[in-house]
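Complex shown without one protein chain; remaining protein chains in place.
What follows is chain A.
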Amino acid sequence: MVEIIATAESVEQAKSLIAAGVDILYIGEKRFGLRLPASFSYEEIKEITDFAHKEQKQVRIAVNAIMHNEHLQDVVPYLQFLLEIGVDAVVVGDPGVVHLMKKNDIAIPFVYDAQTLVTNSTQINFWAKRGATAAVLARELTKPELEEIAEKSNVPVEILVYGATCIHQSKRPLVKNYFGFVGAEEDTGKDRGLFISEPKNKDTHYSIYEDEHGTHIFATNDVNLMTVLGELKEMGIAQWKLDGIFVKGETFVKIAELFVKAKEAVTENRWTDALRDELQEQLVQLHPQERGLDKGFYVKNPTDIQ
């Protein structure tokens, strides 16, 4: 069964996404979750979880920050709260969190997500043996690699099918430091909409922003695997994530609707070239103009990457 996972930026949008047919909501609190469209309070997380469960849908909570000592005390009550309200899974990248859940008997299923590091099935199976119920794949994987990972992994794997992809996280405030050097004072947060471009490729536009976890840089184009969803299904990659960090409100819900339509067609064997092209065209119309779209590493040749 294919499942569509989507980020949410508000309680209202979360409800709209569920209404649009999204299977799993991916939300969290900014202190423990990385690169979320919005940070939710405990009350909001509970409200969304209750709503989703009423609709027979699921909620996964991002607890995938790179934790420092200072996070450890507070992450335990947070996890206990999540256990209490019955979230369906937490998404974890730091082995310290895995250790804490075991130590404190916090029996929430966890999805392993160490971002760029999740590149092979042996690693995924290592975490599966330690309780992971799924794993989020790195975005730097080519189609042949994905096929092999999907085949050999003992738990379902999740792939980003739409949205921005992070390619760099520094603990340093790199943009603030730059402005500090040139003597400027500027907002460096996510909503400011800053980009950087490569010296030899001026057309590139890598999103960059800062928050309490440091500086985050995203690939020049957002990922869009709409046209290869049939292939993903064939491979057995059935957890499809939509990341709306840079796509706001109703637009993101409409994009999610397109992927829900695609999923239904793919799973009911109604996936045709005509439908694929139609959905792709609608998606390109909805996608923010200043941001590009491509299939990322999916279409690269593994031997071209040294």
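The rule is short, and it goes like this: a contact is a pair of C-beta atoms (placed from the backbone, for glycine too) under 8 Å apart; a residue touches a chain by one contact, two chains touch by 3 or more; residues count from 1.
Note that in this section contacts and distances are computed from a predicted model.
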item	value
Identity of the absent chain, which is to be given by its UniProt protein name, from "Protease", "Hydrogenase maturation factor HypA", "Xanthine dehydrogenase YagT iron-sulfur-binding subunit" or "Biotin carboxyl carrier protein of acetyl-CoA carboxylase"	"Protease"
Residue in contact with the excluded chain [from A:G21, A:G96 or A:G230]	A:G96
Hidden partner chain, touching residue among A:V2, A:L194 or A:V228	A:L194
Selected residue (touches chain absent from view) among A:S39, A:N120 or A:T133	A:N120
Missing-chain contacts mapped onto chain A	66-69, 71-72, 94-100, 103, 115-117, 119-123, 126-127, 138, 140-141, 145, 148-149, 152, 167-175, 177-184, 186, 192-199, 201-202, 205, 208, 214, 217, 219-220, 289-290, 297, 300, 302, 304-306
